[in-house]
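One protein chain is absent from this view; the other protein chains keep their places.
Take a look at chain A:
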Amino acid sequence: MRKVILITGRTIDQGKNLENKMSDEYLDAVARCEMNESLLSEIGATEGDTVRVKTEFGDVVVRAAKDDGLPDGLVFIPMGPWANAVVDTDTGGVGTPGFKGVEATVERTDAPVLPLKELIASYKEA
């Protein structure tokens, strides 16, 4: 388990599927956690493996992906339902949750990525 800082944001593939969210393409585009190569190998994962990202606000399983534009200790999940399972719910006195700069841990896991419908359904349970 490695301590990291999580940021979320837009990507081209996320944007292409903005109006196509119930598709497999959307899941592939946003249910992913990007990190640099050294962090990937440090947690013993390769691209496509599932990883568990955990913050004090929740935890989520997504696929690992490589982006060497990220410095050590920083991971990126495209904006969307999977990222939002773990973002900071403090609205900072302005109404805006903390979608960036969230303290998190990341570790390799064998658990599967929760499909979109199941992820959303999980909020229905009391």
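Rule of thumb we're sticking to: contacts are C-beta pairs under 8 Å (C-beta built on N, C-alpha and C of every residue); 3 or more make two chains touch, one makes a residue touch a chain; residues count from 1.
Please note the rule applied: contacts and distances are computed from a predicted model.
Asker: Can you match the unshown chain of the complex to its UniProt protein name from these: "Multisubunit sodium/proton antiporter MrpC subunit", "Tetrahydromethanopterin S-methyltransferase subunit D", "Phosphate transport system permease protein" or "Formylmethanofuran dehydrogenase subunit B"?
Answerer: The chain we cannot see is, by its UniProt record, "Formylmethanofuran dehydrogenase subunit B".
Asker: Determine and list the chain A residues touching the chain excluded from the picture.
Answerer: 5, 7-12, 15-23, 57-58, 67-71, 74, 76, 79-81, 84-89, 91-101, 116-117, 120-121, 123-124
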